[in-house]
Structures are given as structure tokens and as C-alpha cells.
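Pasting in a structure now, in C-alpha cells, and then I'll have a few things to ask.
A single protein chain has been omitted from the complex, and every remaining protein chain is retained in its original position.
The block that comes next holds subunit A.
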């Protein structure tokens, strides 16, 4: 009985952490997918040195994409860490 309640608690704690990670990443996703592009006009006034891109255009064409890729590799690591912490990860 004690075992199953502690299991329940572990599951809940694990899910709380997982949910928090989910919301954090969704926040970043929403910012780089939408919010930043709402400011494209002011950002276009800034030109990236050397590369010569207007910043607003650059963020949509490349910047946000780079963020998404990096984010996904980070997410895979972070979620795996949470799973390991609670002993829910698969064996290697």
C-alpha cells in the first residue's frame, strides 16, 4: 500500500516537472513563432553587421528556425533528465 501511494506521488511529481518543462518550451516556441514577428517593422530598421540582413526578415527566415532546432535537442536532453530523476527512463 505504502508502495503504491509513493508510486502515485512519484508519478505526480514527475508529471508536474514534465508539465512545467512543456509550458516553458511552449512559451519559447510561441515567442519565436509569433510574438517576435509582430515587431518585424521596427526590427527591419536594424541591419545585422557583415551579413547585411534586416533583422526582422532574418528572424523569420533563419533566426526562429535555428531556435527551434536548438530547442528540440535541449528538450530531448531535459525531458530525459526528468525521466531519469524519477527512475522512469528506459534502460540504455
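Everything below uses one rule, namely that contacts are C-beta pairs under 8 Å (C-beta built on N, C-alpha and C of every residue); 3 or more make two chains touch, one makes a residue touch a chain; residues count from 1.
Here is the rule we go by: contacts and distances are computed from a predicted model.
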item	value
Protein name as given in UniProt for the chain not displayed, "(2Fe-2S)-binding protein", "NAD(P)/FAD-dependent oxidoreductase", "Electron transfer flavoprotein subunit alpha" or "Cation acetate symporter"	"Cation acetate symporter"
Subunit A, residues in touch with the chain not shown (by the definition above)	11, 14-15, 18-19, 22, 25-26, 29, 32-34, 37-38, 40-41, 44, 48, 51-54, 56-58, 60-62, 64-66, 68-69, 71-73, 75-76, 79-80, 83, 87-91
